[in-house]
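First up is the structure itself, then whatever we jot down about it.
One chain of protein is taken out of this complex; the other chains stay put.
Naming follows writing order (A and B), and every chain is counted from residue 1.
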Amino acid sequence: MDGFAKYLGRRLFQFFLVIFLGVSLAFLITNLSPVDPVEQSVALMTNFGATDPRSVELMRQALQELYGLQGSMLDQYLAFWGRVIRGDFGPSLSAFPTPVMSLIMSALPWTIGLLTLSLVITWTLGNLLGALAGYYRSNLLLKLSGAAVMALHPVPAYIIGLCLLLAFGFIWPILPISGGAQMNLQPGLTLDYLRSLIVHGTLPALTLVLVGLGSWFISMRSLVSNIVTDDHVVYAELGGVSSNKIFSQYVARNALLPQLTGLALSLGNVFGGAVITEFLFNYPGVGRLMIQGIYRGDYALVLGVTTISIIAVAVAVFIIDLIYPLIDPRVRLS
Amino acid sequence: MFKILRDMLRYNIEFAIGFVLTLSIFLFALAHFWAPLPDTAIYLLPPDMPPSAQYWFGTTSRGQDVLWQMSSAIWNTMLFGLTVTVLSRLLAVAVGMLSGYLGGRWDQALMTLNDTMIALPNIPILLLVYFVMRDSMSWPVLAATAALLGWNYDARLIRSVTLSLRNREFTRHAVFAGMSVPQILVRQHLPYVMPVIFFTAMNNLIWAIGLEVTLSVLGFSDINRPTIGGMIYWANQHQAIIAGIWWWIAFPIIAVVLLFLGLFLLAISVNEYIDPRSRLSRMGA
């Protein structure tokens, strides 16, 4: 139990460190940049029409107050932490006066849903295929499917998504290529709405699955082909244990441990893929929100989404860290 | 080195395919130095011409030759990728080797920092950097930012190799012989770490090129400098798909997919050549 407490303490420390460094980094990037967000916003707003200098000055002050950009660097930094903890990133400029936080909160469930679903599918399928390919090395079908997912693996999400979009949106138009659900449907637990959710989510999810499969496949296959030479597997084979049992209980199960760690490590990257995919399919998640924010020069929104993304990924990593001891007795009972 | 290359070409089909693919794409990119028109010039040719004997891959709606645009674009994209790879290798090697060699508290501190960096989502941070830099964002700045975000996985790998070298006999000899830490790391350990660096470099190159494509597709780079992502960006701006100018999108996609495939095949076959365990199982196969 002692070892478990130590493990938990270390993970918790890492969790807070990620959030601390991530949030500080977001602050530093915005503050050390040569571009003043206030001037940028002012320029953006005065673009639409001539404004008299006095109201520009007032606007400048209001923005500085809104963004917490008054006082020394340290004051600003502390103020930023205060705002992060309160979840208050000020009003969005592009959707004035809606607070950035409520925009993020309405987008976050879409991203979490899309990412969780596609990650579960990708991780399960990639590991299953990889484990089978590593264990039954001479199976031709597994070799071929392996070659297919490995060929897709280096291609960035945007390219795969674009190809899917062209294929199922233009050449053989059977799936919607934009949005999270049908516009005229009332959100709720109706059959029609759920169907619409699934249909709209198919292409984005498929993109993320195709992008992610390869790396799980490759790492699982090489893990398994190393584990099959481990003493406990060789011994079970010599003990006449059935090959199904060896595969599931002696090989795949042991290989899943590093793969779970790998899942935690990959979340940051996977999130990046989701940002791009959401934008491509106009999916109403935080990724699209962020890119729209950039196009519209919405300082508060971009900073808010980045900060929340860093925190959300850290929370997800920590949840996986909590699951790990459940399947590895060496951590649980050392 | 030359002998290894020859053997790999002869006996490893993945390596041979990857090598030929990458080399031909590289030569194609090299050809842009002899392009008939400057690659940033627009509206010099008739727009929207489908592929023909005169314009092999057609022309864009901006009056550019797709073939020559691609040649420049691949060159620029590869240049970006290589810059990121070289810069991030320097970081990965420095952190990985120091962490592995020093061990103890240093190792713990460096690896905690490393794992923290891994847990940060790259794309939102890069987008934030682009957002605050805006017009002062040039491709070298973007490359430097990407390099700062892209070294941590590999630092871990390099660390584990150095860790295993640390307790070897020759390291102790070197310490007794009075060699300094940098001397030991560079003269004694670097040769052993080299294969890992090489393998991670291939993967990093793939990642960096993917990143460049992704960012410039969104228009988040210097859009007037032709890159693979930039071509797709302009095609999207001109609604090339809806207008039926398919060659503007299809050829860049094919080129970049081939490049990825080539680099990836090189990476896995080199990894197999380096990794003793998979080498052993290969002997038996």
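We take it that a contact is a pair of C-beta atoms (placed from the backbone, for glycine too) under 8 Å apart; a residue touches a chain by one contact, two chains touch by 3 or more.
Here is the rule we use: contacts and distances are computed from a predicted model.
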**Prompt:** UniProt names the one chain left off this complex as which of "Sulfite reductase alpha subunit", "ATP-binding cassette domain-containing protein", "Peptidase M48-like protein" or "Aspartyl/glutamyl-tRNA(Asn/Gln) amidotransferase subunit B"?
**Reply:** "ATP-binding cassette domain-containing protein"
**Options A:L69, A:L129, A:A236 or A:L267, residue touching the unrepresented chain** = A:A236
**Message:** Give me the chain A residues in contact with the hidden chain, please.
**Reply:** 229-232, 234-236, 238-241, 245, 249-250, 253-254, 257, 327-330, 333-334
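We take it that only the chains that are shown with their structure count from here on.
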**Request:** Could you give the separation in Å between the centres of chain A and chain B, each centre being the mean of its C-alpha atoms?
**Result:** 22
**Fill in**
Interface with chain B, chain A side, in the complex: residues 14, 17-18, 21-22, 25-26, 29-30, 33-35, 37, 40, 137, 150-151, 153-159, 162-163, 166, 170, 218, 222, 225-226, 229, 264-265, 267-269, 271-273, 275-276, 279, 290-291, 293-294, 299, 302-303, 305-306, 309-310, 313-314, 317
**Asked** Mind pulling up the chain B residues that touch chain A in the complex?
**Response** 112, 115-116, 118-125, 127-134, 136, 153, 206, 210-211, 213-214, 217-218, 220, 229, 232, 241, 249, 253, 256-257, 260-261, 263-264, 268, 277-278, 281, 285
